[in-house]
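Missing here: one protein chain of the complex. Every other protein chain is in place.
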Amino acid sequence: MEILRVVDELVCTRRVPGMQLCALRVLESAQGALSVATDPVGAPAGKWVFVTAGSAARLAMKDATTITDLTICGIIDRWEEEAGNIGTMQNS
Amino acid sequence: MEILRVVDELVCTRRVPGMQLCALRVLESAQGALSVATDPVGAPAGKWVFVTAGSAARLAMKDATTITDLTICGIIDRWEEEAGNIGTMQNS
Amino acid sequence: MEILRVVDELVCTRRVPGMQLCALRVLESAQGALSVATDPVGAPAGKWVFVTAGSAARLAMKDATTITDLTICGIIDRWEEEAGNIGTMQNS
Amino acid sequence: MEILRVVDELVCTRRVPGMQLCALRVLESAQGALSVATDPVGAPAGKWVFVTAGSAARLAMKDATTITDLTICGIIDRWEEEAGNIGTMQNS
Partner (left out) sequence: MEILRVVDELVCTRRVPGMQLCALRVLESAQGALSVATDPVGAPAGKWVFVTAGSAARLAMKDATTITDLTICGIIDRWEEEAGNIGTMQNS
């Protein structure tokens, strides 16, 4: 699973059937690459999350017939990002 | 799902069976990489879209037996691209 | 689907069962990366083709039990390549 | 399968159902990229492991309905890492 940060909601009026009811989020990697994921956990902007890709992305949705190849699986509790380098998590 | 821009239609006379009736689009990433996707939504050139890959690409087609590994799932309503960096979407 | 150019046939005497009858092609990306694909369309060297990956690569073969993860799906009619940048296709 | 090093446990309170009981590990590639994997073997921090991705990641779990796209498959016995280059394993 990849570690990405939530940037924003995706606004998209014209979609394929089978995506109508999904919340979509724009995510950004530590390297700045953007992607779009379905969001069953309600991840707010600014949070670091981890996502699952491929067929597992569908299984992670309540309705496994949803059209997706990337789904947010969890919100990471603590994630420190240092300059150009994502640090490891620390429990406190 | 990746975020790509529609460049053009793909002209391809000699194809494998199972692709004959699909509209094909050439897409470009923010980094300039080109790829080909099946298009069930009718995305015009110049528009930013998001695409689904893998087995989800077949499920996104009306006919799920279509041979494809990349399908356009939706046209993004607003997408600002700044120099060397794709900006976030803004609702107005 | 990715856009690649046919370089040559692949000569490979010792293979896993289930690949014996497939034509194999060495393909090159615009960035110079090489890969191997099964070829059900008979693409000659020098031609630009598009390929499908993953489980779709098997479905694109006449015999869907063929062992492959990359199959040539079609030969692109016109494809202009400029220095360091693949141009868009033009119909004439 | 990719070769990665275990960095830490992942702390994540809010997850999709179907991940509740899995141990999660943060892994780092030789290039410094981070990812998250499910861990059925109990790999301690600092160890080099190899991971399987895609649908095989689910099959590698005791419960194959687990939501994951990356699973630790084994701990590598000996793995020497030299400056900027991972060396080959040596049996002694």
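A, B, C and D label the chains in the order they appear, each numbered from 1.
Keep this in mind: contacts are C-beta pairs under 8 Å (C-beta built on N, C-alpha and C of every residue); 3 or more make two chains touch, one makes a residue touch a chain.
All values derive from a computational prediction rather than experimental measurement.
Engineer: Kindly state which of the options C:40, C:54 or C:74 is in contact with the chain not pictured.
Structural biologist: Of all options in C:40, C:54 or C:74, contact with the hidden chain holds for C:54.
Engineer: With the missing chain put back, one of D:7, D:23 or D:73 would touch it. Which one?
Structural biologist: Of the listed residues, the one touching the omitted chain is D:73.
Engineer: Applying the definition given at the start, please give the residues of subunit D touching the unseen chain.
Structural biologist: 1-3, 30, 40-41, 50, 52-57, 59-60, 71-78, 85-86, 88-89, 91
Engineer: Which positions on subunit C touch the chain that was left off?
Structural biologist: Against the left-out chain, subunit C lists 7-16, 18-19, 26, 32, 34-37, 54-55, 57-58, 65, 67-70.
In this section, only the chains that are shown with their structure count from here on.
Engineer: Would you please write down the residue numbers of subunit B that are in contact with two or more other chains?
Structural biologist: Residues 53-55, 57 of subunit B touch two or more partner chains.
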